[in-house]
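A single protein chain has been omitted; all remaining protein chains appear in their positions.
So, subunit A:
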């Protein structure tokens, strides 16, 4: 029997076990929406296409599955771009489907035509324009394969309207042939052996754990490695949760706003084992001052990350779970007692700290949230000071509990990503930590959350300004503040109520502590507007051009 390409597309999604898609309809994608009538796949109507992309992203981060979003041609497609770029930077598996004008009109500046495959070349792992109706199933199969294997990322399929309405015989391929795509999964045995030797010879090893651990589901192997060789573990923003936050070997985040002891440990170590981390400039700061005395072992599935920013001694290209599995038997138990004593000393000497006096402190809010949240709660942040405080003060026992826009640093990520996260993990508490700036970038998605009856727990760290930029202006522009103070301030509690949530405003520590257990336990959606100290800075902070162990504190 013949079916339309649009129907075939939906059948392909069913074959890929897609349970829900996030999207926003329009003319060019009409046939696909029509085909949604005949499926059990649930469509989540967002309020802006950026929200569809971030929601698919949040869903993917929590579930480990491929997130799917849909938009129409032209403005629908361009509205997705921030969301696609965000997923690309953070290596999130996503399939993006856009409608396109009919093939006869492509290239004519037709109504709502944009060259979305051209535009998204730099921000997708790959993309496809469907020209031959019979190729659709193969293309979808390729898209899911590319998105979810190797180093994951977003893949876009642009589907012209006339192609979507053609009829084809549907057959979903079992495998695909991509001659130019062969990710290396197994680490090279001789490299693994050498790594084992370097580690066994080291006296001051440190593990630098990144988002690749979460992607590879390699937390158990990471834990075994750390305990076997008694190496302290520092993590990137993306690696938070990959190593238990209550473990004695846990060092917290490194880098720009990392803990002083993590940065100092990296500076003093003689062996740095980078696992699924990409030596981002937020982490490394001045290259010559980064782990200057260490032999660096870099385990990453993407060969292009190796040696890109920092010179390393030993590369191992492969999947971290696989590589760590091969490495562990090569290692023997190590104690490193003097090194661990040094680490304990650093932790005592340079703890995270803030002034607890005065008005409600943003750090206190995240600390208390950390205290009251349950172990499996998912925390989603936006971008700014609140994000860094959450990364510094919150602890997780497992990965996929902390979602944040790291590589792109896209304000507006939080609310839609929380929508996606909650839909991906309906039985878990989803807490958002968001700034009063960032919430206003995508707050229309409160409508999506209300429609889907999602009991999100939204905590706005309201400093009535763009706190992170204010901090930058303090440090780099001699406190000349431009365009950082809002002159009009919204009553966020009231905003929450308008969307059917319980809305509260808290101004003191006591109010917060009284409210927290109650709102976190409540089955209702809640928005808590926390009026926090507008003068607080995120510290420690490594200034431009400094070494990571020279942070201002």
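We take it that a contact is a pair of C-beta atoms (placed from the backbone, for glycine too) under 8 Å apart; a residue touches a chain by one contact, two chains touch by 3 or more; residues count from 1.
Criterion: contacts and distances are computed from a predicted model.
For the omitted chain of this complex, the UniProt record lists the protein as "Acetolactate synthase small subunit", which is one of "Acetolactate synthase small subunit", "Transport permease protein", "Sarcosine oxidase subunit delta" or "Molybdate ABC transporter ATP-binding protein ModF".
Of the options A:38, A:167, A:197 or A:308, the residue whose C-beta touches the omitted chain is A:308. Only one residue from A:118, A:338 or A:517 touches the chain missing from this view: A:118.
As for the chain not pictured, it touches subunit A at residues 117-118, 121-122, 125-126, 129, 131, 138, 146, 171, 173-181, 302-304, 306-308.
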